[in-house]
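Only one protein chain is missing from this complex, and each of the others stays in its spot.
The letters A, B, C, D and E name the chains in turn, as written, and every chain counts its residues from 1.
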Amino acid sequence: MHITVINPNTSAAMTSRIGAAARAAAGPGVEVAAVHPTMGPASIESHYEEALAVPGVLEQIALGDARGTDGYVLACFGDPGLDAAREFASAPVLGIAEAAMHAATMVGRSFSVVTTLTRTVGRAEDLVQRYGFERACRSILASDIPVLDLEDDRVQEELTALSRHAVHHDGADVIVLGCAGMASLQAAIADAVGVPVVDGVVAAVGFVTALARAGVTTSRRSEYARPPRKEMSGLLAGFALA
Amino acid sequence: MHITVINPNTSAAMTSRIGAAARAAAGPGVEVAAVHPTMGPASIESHYEEALAVPGVLEQIALGDARGTDGYVLACFGDPGLDAAREFASAPVLGIAEAAMHAATMVGRSFSVVTTLTRTVGRAEDLVQRYGFERACRSILASDIPVLDLEDDRVQEELTALSRHAVHHDGADVIVLGCAGMASLQAAIADAVGVPVVDGVVAAVGFVTALARAGVTTSRRSEYARPPRKEMSGLLAGFALA
Amino acid sequence: MHITVINPNTSAAMTSRIGAAARAAAGPGVEVAAVHPTMGPASIESHYEEALAVPGVLEQIALGDARGTDGYVLACFGDPGLDAAREFASAPVLGIAEAAMHAATMVGRSFSVVTTLTRTVGRAEDLVQRYGFERACRSILASDIPVLDLEDDRVQEELTALSRHAVHHDGADVIVLGCAGMASLQAAIADAVGVPVVDGVVAAVGFVTALARAGVTTSRRSEYARPPRKEMSGLLAGFALA
Amino acid sequence: MHITVINPNTSAAMTSRIGAAARAAAGPGVEVAAVHPTMGPASIESHYEEALAVPGVLEQIALGDARGTDGYVLACFGDPGLDAAREFASAPVLGIAEAAMHAATMVGRSFSVVTTLTRTVGRAEDLVQRYGFERACRSILASDIPVLDLEDDRVQEELTALSRHAVHHDGADVIVLGCAGMASLQAAIADAVGVPVVDGVVAAVGFVTALARAGVTTSRRSEYARPPRKEMSGLLAGFALA
Amino acid sequence: MHITVINPNTSAAMTSRIGAAARAAAGPGVEVAAVHPTMGPASIESHYEEALAVPGVLEQIALGDARGTDGYVLACFGDPGLDAAREFASAPVLGIAEAAMHAATMVGRSFSVVTTLTRTVGRAEDLVQRYGFERACRSILASDIPVLDLEDDRVQEELTALSRHAVHHDGADVIVLGCAGMASLQAAIADAVGVPVVDGVVAAVGFVTALARAGVTTSRRSEYARPPRKEMSGLLAGFALA
Partner (left out) sequence: MHITVINPNTSAAMTSRIGAAARAAAGPGVEVAAVHPTMGPASIESHYEEALAVPGVLEQIALGDARGTDGYVLACFGDPGLDAAREFASAPVLGIAEAAMHAATMVGRSFSVVTTLTRTVGRAEDLVQRYGFERACRSILASDIPVLDLEDDRVQEELTALSRHAVHHDGADVIVLGCAGMASLQAAIADAVGVPVVDGVVAAVGFVTALARAGVTTSRRSEYARPPRKEMSGLLAGFALA
């Protein structure tokens, strides 16, 4: 079984860390390819950047389909381009926010998200709503640590403090890590706070493997049917479908 | 990895079929035990029967914990006793309605449930609401075939007709099978109707394996903390916790 | 008119107090029987205990039907077994959480629940959702006083403090008492806090009397039709329906 | 115990019928006064008429308070002026739509409303939403029989047909009668359709009696505090509070 | 284009200020008439007063229609009589709460309302719900300054403080002014707090002009069809429709 994990930003270092987390989570017989786009922003912390990241994600899906992929993971907590990816990919696609939120509701009645910048909270709220978890989500707490600074020493401390606040003040049973670059902190925060902590990359690899093994893929009825052929012009002309 | 699949009714034949479906779905390195209670109803088609099935489910969890279990599946579409099981079990617990509905929303925008008796539709509606899928669920269609008659010849035909109605009339992208005894029909209905068909036993085995592999189990914060010791009397005195 | 009030736990002292509250609330011409199960937990403070209390509740309904009952009250704030009781009983059934929440919305725009253990808050949230009062319910505040300690001196003080917090901080117009054993505190808290305080036993006796007098009982259409006959085995074999 | 039932329109014949239904529903020791305003529309079938009916309702509450009233019923299915009445009255106030919808959810999982003119359906939808019953309400079906023609022979037949449609097509467990003038049809429709049929006048008299007996009245915290004294001018100058 | 702005209370001074704000907001070619009723309360701070203000609002609509009006604005934040006005008026009608909330969601993800008396918060909550903005509205904060004292010096300071709390504590992107008499404070609060501040009179004049220019008026299908002719008696007999 081949799983392709797409880091939607162009940071190779972050892709490498995401790949390591994904491989550690994969069960026996599951191969993981971790890739990133050749175009777009170095990190995604705004709607603007998300919009400019999606074409590169779609390019990676074309490549993943070409080499044979049984399941895709979009490894950015905004789940950028998820609908377009589902239309376009030949295998099931999960976003890491999607997978993490689903997983959290399976092991607790409620969860909070601890994330990077305050400006991304609205996007996380949209996803909570989209996936149906508005009753389960107790809070979305931002550390205001930029995505590419997640390696800093202070990060674990800050996210642990936010997680504790989520549990004791907001009533969260479970913590969801709100960025693809946080997997390495999962165990330490769980130990410190005493509740389950869910990393989306890990959850998504596990769930998309389960879907692929069950032979269940994206419905081709109507909305997620393959996009129609269409004239495509300018810089993006290469995205025209054959 | 050891997964215990509990058929909450006392039908050994149905347990055997559920076990076969679960084993077929399990990935490499996953062992499945399929069990059923020693007390309670032969099938569950009413709130009354569901209430009387739960003590036997809890007994099976005690046995599962004793022999070492990494994840539990409650294999009845009403997810009977799910909250009690989560409190009591030492490993994560998934209901098959829960797992199937989650899975369905990962491969389509909408789903319908095809199930057994009309009188069980209200329970399914409650679960749709509980899990957050009221926007995704387009309809719950009952065949009025009793649970223990699912082996009849006409079943595949009836459920295929209902599934077709769900897709073409109610706008469902995905079909969810609404009984643990329907797994063997999954492929045939999917072929006939042309959309993904999700069986809850298969989905739950895959998802609970993913949770167990990720080291994520039920939050012990407050609600799902282990139940307090308490005097227990009468027929059920044996359920007092040590 | 004969009303049967079922205390779902096996505490005779609590049953006696509940019976006293129910009789004080009953209007002219209404007789109240206060009963409790012969099996199950001494108090209900977890999903596990709730699950094990329900068979005993159903047994009391069988006895209540046999002696002639015009309306049932389930006198535990988790409304345990309400759906099963409605299927099975020959007269209308109200839970005390249900009745109290309905009553609260008739005399204010919003309410808060003051209850016993924090671990029961999730169940109360589920009931708020089930009955449709998620917009009216402002908070559910737990005192962490166990059900069987409600006779303690400090109880009135603690619950008054929580009620005051609910009114002044959470914006509740009305307080709902979150346990069947709190009726004796109703007047004192109402006096101290200056808003209506609703006890579920009192509310349920009044409302089920109104339903019975109006000749309105549980709909037998489909879901709440009497459960089918079914083989029942093991400890619970006695619950098989004739 | 004194209950005042206010028919918000000025039809004396309808007031008389409503009074008869209310008295038949009242338990021992409950006296019913049925009254109607001295100003306003002969029947209420538009928002315009509802707006013009409310001053007269408030006048009747002033009179009811003056003679001593333990509970009020607003006997028009639009529950006109309910918030204003709650502020102003010295005793609890129930609308008949409110009471009927609450009652319906106590004896079934779902209900439909059968009512008069199509143009009133929006108002009923607003009330369903306000009271929290949007999940329970399956449909609101209009007969397009004007309020003052409800005595016609064809009415029972039409409403029975609509009720049957609600049960068999929309999945309603219970029928709610959507006009104060329909109480006399309750038993016949229930017999014909085989599900409980709830009349709001009957339900409201029973429930407001229960509230009054429990000593629970409208919360005076903030919103429903008595309105402030204020200059009132023109035709309505008489409504200035002393 | 002729816009009629109706101040639903009888304060001429407030009408004059509202008219000034409306005229300042109107684009080229738009004439504004600012009027108030000849009957009813001097200000609206309770449901009681709102109920008594509506007949006078309807009288002003009759006059507005007679002189030719292309769009109406109801200039009180409770949007009193909006449904009745829509039925009755020959041109589109907007409430200022309605317009302000719509506008706020067009320039931010979330808003808070700063308003007058705490007792009016419930009405504002109802309108938030009615217009569909329950996810966007973060808080409704009352200054407890009466409507007719809004000219006081301390008002700007108090409302600025509340607005700052809404932004920094409740997470509002936008502030909505919760009274027709607050337009003069809009710029100062926006400057002080650094987020957009929306005045409902300004928003409503702009939006109703847009509707009128687009040739879109209230749907006459069913609910908002012109009210039927009906006998009207007593003080309000003059409101009978010809």
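Following the convention adopted for this analysis, a contact is a pair of C-beta atoms (placed from the backbone, for glycine too) under 8 Å apart; a residue touches a chain by one contact, two chains touch by 3 or more.
All values reported here derive from a predicted model rather than from experimental measurement.
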Which of these, A:65, A:158 or A:223, touches the one chain of the complex that we don't see?
A:223
Kindly state which of the options A:56, A:71, A:108 or A:200 is in contact with the chain not pictured.
A:56
Write down which of E:13, E:62 or E:210 is the residue touching the left-out chain.
E:210
Interface with the undisplayed chain - residues on chain E
25, 27-29, 92, 94, 98, 102-103, 105-109, 131-136, 167, 173-174, 187, 194-199, 202-203, 205-207, 209-211, 213-224
Tell me, which residues in chain A touch the chain that this view leaves out?
10, 37-43, 45-52, 54-56, 58, 81, 83-84, 86-88, 118-123, 126, 129-130, 222-223, 225, 227-228, 230-237, 239, 241
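Here is the rule we go by: only the chains that are shown with their structure count from here on.
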I need the pair from C-D, B-C or A-B whose contacts repeat those of D-E. Over half of the residue-number contact pairs should coincide.
B-C
Cα centre of chain A to Cα centre of chain E, whole Å, reads 44
If you look at chain D, which of its residues touch at least two other chains?
109, 135, 222-223
